[in-house]
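All remarks here apply to the structure that follows.
And now, chain A:
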Amino acid sequence: MAPVLDIRGLAKSFTLHNQGGVTLPVLAAVDLAIQAGECVALHGRSGTGKSTLLRTLYGNYRVGSGEVWVRHGAVQIDLGRASPRQVIELRRSTIGYVSQFLHVIPRVAALDIVAEPMRARGLSVAAAHERAAALLSRLNVPERLWHLAPATFSGGEQQRINIARGFAVDYPILLLDEPTASLDGDNRASVIGLIDEVLARGTAIVGIFHDGEVRERVASRLYDMNEAKAAA
Partner candidate 1 sequence: MSALPMLDDEPPLLVVEGLTVAYGNRVGCRDVGFELWPGEVLGIVGESGSGKTSLLNALSAKIEPAAGTIHYRLRDGTMADLFGLSEAVRRQLLRTDWGVVHQNPRDGLRLTVSAGANVGERLMAVGARHYGEIRGSALDWLGKVEIDRDRIDDRPSSFSGGMQQRLQIARNLVTNPRLVFMDEPTGGLDVSVQARLLDLIRGLVADLGLSAIIVTHDLAVARLLAHRLMVMRGGEVVESGLTDQVLDDPQHPYTQLLVSSILQV
Partner candidate 2 sequence: MTQTLAGYNFAYLDEQTKRMIRRAILKAVAIPGYQVPFGSREMPLPYGWGTGGIQVTASIIGRADVLKVIDQGADDTTNAISIRRFFAKTAGVATTEHTADATIIQTRHRVPETPLRAGQIMVYQVPIPEPLRWLEPRETETRTMHALTEYGAMHVRFYEDIAHYGRIATTYDYPVIVNDRYLMRPSPIPKFDNPKLDMSPALQLFGAGREKRIYAVPPFTKVKSLDFQDHPFAIESWDEACHLCGSTTSFLDEVLTDDQGGRMFVCSDTDYCRTRTS
């Protein structure tokens, strides 16, 4: 069975031109193939490039060298050579991403933030709002907050909205960056439940889970970031 996500020799560094041109190598050589239904937890200390790797897999950071093959329907796309339009299409239907922090847009209500990826896929406003409401309820976001813009919410509330948005649409590949960081026990359990469900449906997950308990529960294997550096 061909992998859903096949990373080969991915390297990435940052060159800071306005700071004397210093180059920071972050990823040296990532080799990782992920199958449908797998959950790979990126493992390593701060600064080993876990978030960088996730962002690169989402197209938010540019691929330095190497290949990132993504299965998009019946075809394979190398993310590093994809055009911006293709990356947008991949994000719409194939790759989902739950970042650590919610990108807050003024005036847009929580419900609409969660509904947006569904609307992008053609769902009606009513259907999108219904599913958004269900997800927010499951994550214990009180209804009185649904029609407010999240700028003034707590970190945990914002994170749960972010998570709801990430799970609103069925993505074959889901990238999770510290999904339970600001959450208490009950909410952690809800998130674990969501992860279990999508894994059962065949979603491939690449995630960063600092919480050992969560990692134990969901990860099918670990990927040690130091492997990437050592290979360099």
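Note that in this section a contact is a pair of C-beta atoms (placed from the backbone, for glycine too) under 8 Å apart; a residue touches a chain by one contact, two chains touch by 3 or more; residues count from 1.
Per the selection procedure, all candidates are chains of the complex that A comes from, given by their letters.
Remember, it's a predicted structure, so these values are computed and weren't measured experimentally.
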* Which single candidate from 1 or 2 touches chain A in this complex? -> 1
* What part of chain A is in contact with candidate 1 in the complex they form? -> 14-18, 55, 59-62, 69, 72, 75-78, 81-82, 84-89, 105-108, 119
